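Note that this complex is displayed minus one protein chain, with the remaining chains in position.
Going by the order they are written in, the chains are A, B and C; count residues from 1 in each one.
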């Protein structure tokens, strides 16, 4: 196998497509949001990206059939006049610094070859506290991209997130910009301790408004309700036991 | 030395050979099973695979002669009408993600050049408990491969093993499938704490029936008896001392 | 992206330019000193060095615009007859051994292409104690470079620093020498526990005298005062509590 191999499963004709990336990260916000689009809208699997930077691993499906770890692009033709979507999802990021660069470059190559000129990287930004109001924080490759995002409720805060944006999401902005692509990162605030479907919904609501499409949130809402029960139990435990160490809260989901 | 170098020691004429991989892993199940085949059947060393992904290490034999770490293919001509065997064994897996991919690709290249079109990756699946009934769990590269395995007692469980299959065994399915090879992984249930010759025997019993050959299990049975004494002592200690932490039980063998 | 990509933003005409490197390290001495030059003198950003050895990361500026992690060369035309300066700053070193070598080679290539024949690597040397007198320790690629540095107060001590000089600073001497470049490392003594603007000032005072330029220290002095308040509080706490473990003191700044 080459370092990266891309399998083409279909050649969709997309109208002004935008890339939407949702790989695993803080609160699984980006991944939940991207998967929601793939599941709720009429999507077609068009590319699979295999890479020797991914773990040497297969997953086993409900029939006992093994699938080699990969990232996937799904094409979604939206109704109305808005852009079509090219959604990137997967179970892994790269394992090394240079792996992240190579992999993101391959993702951008694949997206460009399908006509993409604009990218949205979805993710979460950890606040360390349970969230009441789900704000979506933004960062852009070019200041001109801010007004429509601000109109949709995205907040831009000076020098935030403080630690920058790491992983594929960060590089979609950084490497995207270097090749002339417009790129924005939409980061839902989230505690950082829990898988957070509500934060994913907040990010999707922004995306709907900016791009111009509609998606049903009932699955995310169901998942959010389950998580709220978990959070409720945790808060109950907290009130009983004063405090629970972070490790026990980390990524219950 | 190149990244991977393969030394050819013999050019066997094999009848419809199948690859059987047994490298180190959970409970050393795959390695024990593969070595049993090499030792008990009439086997010939045909290939040695050296790789700079392996530890920089030589082992010293009973004559004081050093041998560079490698993986080995042994050819076994089976009696009767069944397939001949090409058995892959060794003391190490790769040290990095991309190393696993490169190494498995080299293994598959070597197997294909000897006529292999079907592969069985042998291993263990940890249950966290001492095993009473040695079930063999299966995963396949293609659903059509399941019926004969099910007939031989292999269980296929939805989405199991939960963490997927990692290492060379996983990639033999994943990369094998991508090059059109039929591949199955046979995983003997094992506690995960002990080297487990009984689990290896359960895997071999499946393999015998599926491929059609016979192997003597007396060596494995002797080894299993030794392990049972160890297990007996542990259980005695457990009943005396309530509990032993996992670390102390890990890989006694 | 290639392993290393260099973007040219301007082609300055520099008079006998010297390279001044100040990347992150002990007490952030080199980084503080180099940034002081870029901020206080009339500087122009001339090169940006992107590398897949750097973290996969963008930083977000005060406008919400993301910038891909890079190292930067600023050109400074000095007044008087002394050499002009080419100052290398950034937020990261490489992540691997070979990454350090590749990155430093790229830095030296870029500097040479702008006419540099002499390099100063700035850094700190940890003493484990709060510093009263800020000595600057030196090391050179060639013994002939010592007299002017000694005249400016630099001390050369046999076999010091004991652990050698690691990272980009060390390699600017080591790889610089191998390509015939004159290189010196100026290391301000610093506790190793705190960001140390005073140590940075001591290093800059040497550099001023050796190269022949003048820079305003008021920003560094302000920062030093802030740090002195921190140190004052720590000493107070020490006198109250006997001792504070090293970990709590490490890099407060």
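Operating definition for what follows: a contact is a pair of C-beta atoms (placed from the backbone, for glycine too) under 8 Å apart; a residue touches a chain by one contact, two chains touch by 3 or more.
Not measured: the values here are computed from a predicted model.
For the chain that does not appear, the touching partners among the shown chains are B, C. The missing chain, though absent from the display, is touched by one residue of C:63, C:79, C:142 or C:225; that residue is C:142. Residue-wise, the contact with the chain that is not shown comes from B:59, picked out of B:59, B:113 or B:235. Note that of C:158, C:218 or C:240, the residue touching the chain absent from this view is C:158. One of B:9, B:95 or B:237 touches the chain omitted from the figure, and that residue is B:95.
Interface residues of subunit B with the unshown chain, by the touch rule above, are 1, 3, 50, 52-69, 95, 99.
In the full complex, subunit C touches the omitted chain through residues 94, 96-98, 100-102, 104-105, 138-143, 146, 156-161, 164-168, 170-171, 173-175, 177-178, 183, 185.
Just so we're on the same page, only the chains that are shown with their structure count from here on.
In terms of Cα centroid distance from the overall Cα mean, chain A ranks first. Relative to subunit B, the chain whose mean Cα position lies farthest away is C.
Mean C-alpha positions place subunit A and subunit B at a centre distance of 38 Å. Taking each chain's centre as the mean of its C-alpha atoms, subunit B lies 53 Å from subunit C.
For subunit B, residues touching at least two other chains: there are none.
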